[in-house]
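Just one protein chain is left out here, and the rest sit where they should.
Lettered A, B, C, D, E, F and G in written order, each chain numbered from 1.
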Amino acid sequence: MDAVIEKLKHLPYENLGFAHVDHHRAIRQGFPEVVFGRGKTPEQIAAIAEKLLARAGNLLVTRTEVRAFELVQQIEPSAIFHESCGAISVIRDRTIYGKGTVAVVTAGTSDIPVAEEAALTVEAMGNELIKLFDVGVAGIHRILSQRELLQQARVVVCCAGMEGALPSVVGGLVSVPVIAVPTSIGYGASFGGVAALLGMLNSCSSNVTVVNIDNGFGAGYVASLINRG
Amino acid sequence: MDAVIEKLKHLPYENLGFAHVDHHRAIRQGFPEVVFGRGKTPEQIAAIAEKLLARAGNLLVTRTEVRAFELVQQIEPSAIFHESCGAISVIRDRTIYGKGTVAVVTAGTSDIPVAEEAALTVEAMGNELIKLFDVGVAGIHRILSQRELLQQARVVVCCAGMEGALPSVVGGLVSVPVIAVPTSIGYGASFGGVAALLGMLNSCSSNVTVVNIDNGFGAGYVASLINRG
Amino acid sequence: MDAVIEKLKHLPYENLGFAHVDHHRAIRQGFPEVVFGRGKTPEQIAAIAEKLLARAGNLLVTRTEVRAFELVQQIEPSAIFHESCGAISVIRDRTIYGKGTVAVVTAGTSDIPVAEEAALTVEAMGNELIKLFDVGVAGIHRILSQRELLQQARVVVCCAGMEGALPSVVGGLVSVPVIAVPTSIGYGASFGGVAALLGMLNSCSSNVTVVNIDNGFGAGYVASLINRG
Amino acid sequence: MDAVIEKLKHLPYENLGFAHVDHHRAIRQGFPEVVFGRGKTPEQIAAIAEKLLARAGNLLVTRTEVRAFELVQQIEPSAIFHESCGAISVIRDRTIYGKGTVAVVTAGTSDIPVAEEAALTVEAMGNELIKLFDVGVAGIHRILSQRELLQQARVVVCCAGMEGALPSVVGGLVSVPVIAVPTSIGYGASFGGVAALLGMLNSCSSNVTVVNIDNGFGAGYVASLINRG
Amino acid sequence: MDAVIEKLKHLPYENLGFAHVDHHRAIRQGFPEVVFGRGKTPEQIAAIAEKLLARAGNLLVTRTEVRAFELVQQIEPSAIFHESCGAISVIRDRTIYGKGTVAVVTAGTSDIPVAEEAALTVEAMGNELIKLFDVGVAGIHRILSQRELLQQARVVVCCAGMEGALPSVVGGLVSVPVIAVPTSIGYGASFGGVAALLGMLNSCSSNVTVVNIDNGFGAGYVASLINRG
Amino acid sequence: MDAVIEKLKHLPYENLGFAHVDHHRAIRQGFPEVVFGRGKTPEQIAAIAEKLLARAGNLLVTRTEVRAFELVQQIEPSAIFHESCGAISVIRDRTIYGKGTVAVVTAGTSDIPVAEEAALTVEAMGNELIKLFDVGVAGIHRILSQRELLQQARVVVCCAGMEGALPSVVGGLVSVPVIAVPTSIGYGASFGGVAALLGMLNSCSSNVTVVNIDNGFGAGYVASLINRG
Amino acid sequence: MDAVIEKLKHLPYENLGFAHVDHHRAIRQGFPEVVFGRGKTPEQIAAIAEKLLARAGNLLVTRTEVRAFELVQQIEPSAIFHESCGAISVIRDRTIYGKGTVAVVTAGTSDIPVAEEAALTVEAMGNELIKLFDVGVAGIHRILSQRELLQQARVVVCCAGMEGALPSVVGGLVSVPVIAVPTSIGYGASFGGVAALLGMLNSCSSNVTVVNIDNGFGAGYVASLINRG
Partner (left out) sequence: MDAVIEKLKHLPYENLGFAHVDHHRAIRQGFPEVVFGRGKTPEQIAAIAEKLLARAGNLLVTRTEVRAFELVQQIEPSAIFHESCGAISVIRDRTIYGKGTVAVVTAGTSDIPVAEEAALTVEAMGNELIKLFDVGVAGIHRILSQRELLQQARVVVCCAGMEGALPSVVGGLVSVPVIAVPTSIGYGASFGGVAALLGMLNSCSSNVTVVNIDNGFGAGYVASLINRG
């Protein structure tokens, strides 16, 4: 085994001391490089972004702030800052890789920042996108009236806080995978999104899987993989 | 204050040593006497039932078992045992006191025992009753197709386990109070009904209030009060 | 089913992009339009308010801040900002729709902001109101001395933090529904209102139902429905 | 320090291999020896009991079962088994050491086994005892009518499950320490006594302290210490 | 809207009183009818199964017991009982609908029953299947040595208890969606699968989504949808 | 009962609208009036303080801030602000009511603010006081070396954060009641004092009771009651 | 990387279908093979044991039952069953590999089964062992009197339930690593060992690390590694 491990040392990544920057993905067509910004200083983000941008492809930095954006923009002027979700995007490849459409749905207006993170990811990975916002279950006619649109999607990302009931209803209306994103919207016994998370994990619709609270990026990423499959 | 308290000693209750049996309610027309059976021995239940049955009115014993029923039946042959929810009922007054109809709804088949406890209470308190079972949100057409029936109710009791989404949808379809009963149906991250409880507490429908997990009795009781109001 | 859904598209709501504004309620007599402010920008709140105020009726915006109020006031000068609970109200219809009186009760002084949200809702929905503040159970004579007043109510909203015991005592003193509102008042093992919430869910008084922590609006809303019933 | 520790080796206890049996307490007048039975085999309990009974004084074994009792009875025929709480008592010293009376109060009938463990401890430690059972807050007249009796006590042990509200009310009625014992009575969101525990920890009555769920022994023990003080 | 709802009443489902049996799915090619067995009596299961089997297609009953199987077998002799996961299957349609292969992976031997539920679902829905069992991360060479096999799959179902780390490692090795199933395997601070669930929700691999603890069926169902997509 | 309640209305308290100010205690010798400051505005605190100070006795306001102090000081120039615990005290009666000494002990330096709240209460209620700070169990010689001092106390208040082990050790060293105060000192899995709270509730020393996290006041209050007993 | 992975396939393990049996450890001197029994059938355990015993060295099966032992005994007659902790051991190599002594300590008698699992592991891995049982902190002289013995150990395993305070005290008495094992001993707010676990994680002694609740094996294993180091 030692000999085997020896060889693994020469895989293509760069060691920045504080980070190991992979270049595997850049090789795969249409996959953006992604940096999770939280807990990294603007300087660390800029250093990683510089290495990644040296190769072809799109870049997404999530959960960061305008200071990091300013540094990245100096490296790559086409970078865009998405204030609602705190993301930086560099889109250099606009090819459509997905076979169909990805729908991103929210229960309320307050869930939109999370949905925007998902939508941004879906677009950076080369997919057609449908957005349906503020169609929560308390006014069931809102989602019902969009059923046709929903049924065009090959996969649905569904963001909801509070009781997190929307994915169950959406799951019953479509026959494709629904990726549920609990959001931290709510107060009191919502426990920062836990109520919605539990609701979604216990969904009575069989086609629902779940990602972490507020993880719009993860939902958009998996939706994109499914849409390429 | 001491003089005041002195007088309170002579209020109408009986001290059985292990229990203080009130006779306030028996005076109020159409209120059943209710004994919460859990944690009481069959003998204790029978002793309390005997005292209560000595006065006019209906009796309900919840969360008990057949052994207690057998003892109660010796005291009052008209007693009935409801196996699904472990309740004993003695219905001697069949007057209708409620002004309208109470609907009892369940999301799934497994929620029926809790709904039966609610329904039993609603009937023991003199109300017209509608039952709608297995109309959970994953097949939204089931509840939609019953909307007219639902809208005839003056109050709705809605029992659901798993993600507990049904009360939010029902709440949006009616303009009367909805009493949500989380049930302990589910597994894993349902945590014995906690997921449903949290979902209901965070309902985006404004007309929803909540009772304890599996508390069919409490929901039926409040629904009856509202229907008399 | 597709044909059915097709028709649902033409229901009366407006799509603002970030929100679907319903106009169903405005048609029903005496129901205020309500906007949950948290997570919405002042601009979003003002845009929604403008649409809603274009039709007759009262408006309530909960959990917002003075910035939103200033924008709403430009649209409707009669708007009032309620600082203790962060609500905006526009009361254009002052008809009394409720059949009796709604009592709003608090255990302590610190619970008053939540009670004010409930009271505001009760008034906006056209009800007579009784307020009883700071009558917690540690000095039981305080609530006892108000029993007559309490017993005039057709429904009671009861706000309490810390151990949340007041609804159980109130529930025993009245024979009408009690809507318990746990408040986030307390520290340490109150866990932001969870202790009060659990206490209320486990109330030994059968006429108690519960809403989310600090949800004065929801309690006031359901109390109003009951009082109209 | 080494020299100091050296001396500590010769303190009066016996090493049974699986247990270190202290004889410090036996010297102090009127303190029973106490064995916590759970997790110990009947044989281990009997072996410990034998050592302890070789010296003067009372013995209490809590949370054990009839098998252990049978072995202890062979050693000491005066031993008594208390079935409701699973305790064994050997009372050889019946002197009254307490200065006043200890009251043991329960909210419901189902809390009685825990109260019996407390009462047994209080008696084994030489105190006068008052028992008030089934005086929960939903029927506030029950506890009010006993206020005079309560106020004779120098300390109150108060056992309650469900919402655990009774200690707050009792605490407001007396000016002596109240030791609150949450019981595991309840279902659903009572979480095996956690709701009552939290309620008691957050009591708005300043004279309330709390012990573990179902810990009747601990409450009785501290009450006895206070009554001797 | 009333007219719309009126039409919804005539959708194809049968009302058994305790259950509403849908026949929508039977129309869609290759979708099995599925009955969640827990909380339903053997008689209820048999009654539902009979209705469903009256139409063409496969049937899966999950989380049930041998008693229910015996009743189902009388209706349909080809029914099979899968003891490890308590499932009944009736496979009448063996067409392959999936475009590629679904891999079902476990971390340990004890996770196999959950994996079997997933595998059974995957097969009932017409997919090619790869099983890789007992390849947990503590011996990383086990999963590494299967990388080629894993990379042939179009979607991976990954079952793990204890710390639930396997999906993160698998997610890094493949570029297709990974559906993580936390299992209730473990003890102490595994909290019946919660530790694994949280681990999976926080996976640092972007291609991981999660289903409820022990929900092999749900994972297999979504994996099948993805494989058809 | 109605007649009884009627009389209760005339008990001695004043209604300030937002608060009911009791004057029961002022009559009892040596009991301070206490105001829990959190959630009350400085103006509310000053208004309550003014009413209370109109009668003889000591006053304690806990959990407040310097703004409230400044208003109270205008009413009563002898008021003192205790910055570490945010308390205001007015001590006009310096009689010693306690029969012995109360010890206030802390595990660490960071627990001192909570201990100061307890000490302040103990002194305001007329007790002799011993303070032992920073004698946690990791250096067991520190508490052992103070054993003689500890054993002079008639009751011990023991404040500890982190693992909360000190009350168990102290409980073993003394034969009087120990009131354990968990503090919110710690990080990570201390969960704001929950670890210490649970440790204390599960203490293997029988003479330990517990109050809420950081509730120095409550501990000092009960200790004073015990010391008077 | 593909070439590297290809080689990894030929590492020494055997695939039993339901388990991958490693033979890496058998090569390392004095490491027992260990099988975690829970969730494995007796037949699976016997099959794995047979493979492992085909090579030299000791074998330990934890958390299993007598049925599995009987099958293993047929393969290896020298196998021993340890009833208190449900372990099977086969000790064929009795060499002492550890440099010093490992101490295994318990707070109470009820913690002994967990300590026995640790002790068994320590012995199977070739270490000298000291056992100190029932030396919990409520009688601090018990552990103090054993300080000399404790200080001879190169590493201490410390098992405690309830408040889990013993490791903090032991940690202060020795200057070697202390491995704390929370046990599930306790009731009520011990939450199956969670209180002890949290106490240990928050230990104020710097030399304490923690393993899972009841994980005697893990503690013994790491202690052995440290003692060899």
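Going forward, a residue touches a chain if its C-beta (ideal position, glycine included) is under 8 Å from a C-beta of that chain, and two chains touch if they have at least 3 such contacts.
Not measured: the values here are computed from a predicted model.
Only one of G:Leu52, G:Leu129 or G:Leu201 touches the absent chain when the whole complex is considered: G:Leu201. Checked against the full complex, the one of E:Gly57, E:Gly98, E:Gly126 or E:Gly199 touching the unshown chain is E:Gly199.
Screening E:Val137, E:Cys158 or E:Ile226 for touch with the missing chain picks out E:Val137.
In the complete complex, the residue from E:Ala19, E:Ala103, E:Leu132 or E:Val169 that touches the missing chain is E:Val169.
Hidden from this view is one chain, which touches chain G at 1, 28, 31, 34, 99, 141, 154-155, 175-177, 179, 197, 201-202, 206-213, 217-219, 221-222, 225-227, 229.
Annotation for chain F: contacts to the undisplayed chain at residues 108-112, 133-135, 139, 141-142, 144-148, 185, 187-190. For chain A, the residues in touch with the chain missing from this view are 2, 5-6, 8-11, 13, 17-20, 22, 24, 38-40, 44, 63, 182, 184, 192-194, 197, 212-215.
Assume only the chains that are shown with their structure count from here on.
When the C-beta contacts at A-B and at A-E are tallied, the pair with the greater total is A-B. Centroid to centroid, with C-alpha atoms defining each point, chain B and chain G lie 51 Å apart.
Centre-to-centre separation of chain C and chain G, using mean CA positions: 56 Å. Residue numbers of chain B whose C-beta contacts span two or more other chains: 1, 8, 11, 108, 139, 141, 144, 188-190, 194, 197, 201-202, 206, 212-213.
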